[in-house]
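Apart from one protein chain that is not included, each protein chain of the complex appears where it belongs.
Right, subunit A next:
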Amino acid sequence: MNTRAIDARGLARTFTPRTGEVRAVRGLDLTVEDGELVAFLGPNGAGKSTSMRLLTTLLEPTGGTATVCGHDIRTASAAVRRSIGYVGQGASAGHHQRVRDELVVQARFHGVPRREAADRAERLLADFALEGCAGRTVSTLSGGQRRRLDVAMGMVHGPRLLFLDEPSTGLDPQSRADLWQHVLRMRREHGTTVFASTHYLEEADVFAERVLVMDHGRVIADDTPAGLKAGLAGENGGSGPPPTLDDVFLHLTGRSLRESTVAAPEPTTEGTLP
């Protein structure tokens, strides 16, 4: 049995809206070992979110194969969903729901018995500094509290692999640092594999053990943050200041704006998994 957290081979997704074909992911080759913390970088429209949606079974691939936690994303989507946590770009919790209720129901969705679900919810509320918000409706939380709740919901069922899609976007620096401390602590305590996309390169530099850079639907770099920076320094012949991960990113993906290439449409009626 494949024990890798993620193993994708030639994974592809093409959208076919009326405006023309969009090849959002073009043959993604990717392996993530158990326990790794991988940062998934790329400019807007590079295919990061579509890749995440493929790997989390939200979208059906139009080419290639992938297993997540040993389960095929096409033929064993329910088994994949049982093994993963997912924190999307939007809010995971319903605005009109209460904080504790959402944690409990998420655990129950994953088959955690009622009493145990309630117990886990209480402990995660404490772990994520949300005890004072347990009885509040989600809409009354601050942005940082909501994001912590989202991550707690992604963890409440004890997933082997946690997908984080731009988890800290829109948060102030304090809330971002706080969120990552929670993620790192949960990872340390539970050995969870973390696969996180982010536009904050300093986060990737500090927190990730490995960085994948994606552009035009493919992975174009795969190394440790230090390895990527050393590689660019070598290309520069050691002249100038030591490169940052921002420098590496711009070197790999260019300086042109990519907003016009953000063409991958929302999955409307095309190929989602049952």
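The rule we apply is simple: a contact is a pair of C-beta atoms (placed from the backbone, for glycine too) under 8 Å apart; a residue touches a chain by one contact, two chains touch by 3 or more; residues count from 1.
Operating definition for what follows: contacts and distances are computed from a predicted model.
According to its UniProt record, the chain left out of view corresponds to "Transport permease protein" among "Aspartyl/glutamyl-tRNA(Asn/Gln) amidotransferase subunit C", "Transport permease protein", "Integral membrane protein" or "Urease accessory protein UreD". Checked against the full complex, the one of A:L41, A:I84, A:V99 or A:L252 touching the unshown chain is A:I84.
Of the listed residues A:G94, A:G170 or A:G254, the one in contact with the hidden chain in the full complex is A:G94.
Of the residues in subunit A, those that touch the hidden partner chain are 56-59, 76, 78-79, 81-84, 86, 88-98, 101, 105-106, 108-113, 116, 120, 123-124, 127, 137, 153, 155-160, 189-190, 266-272, 274.
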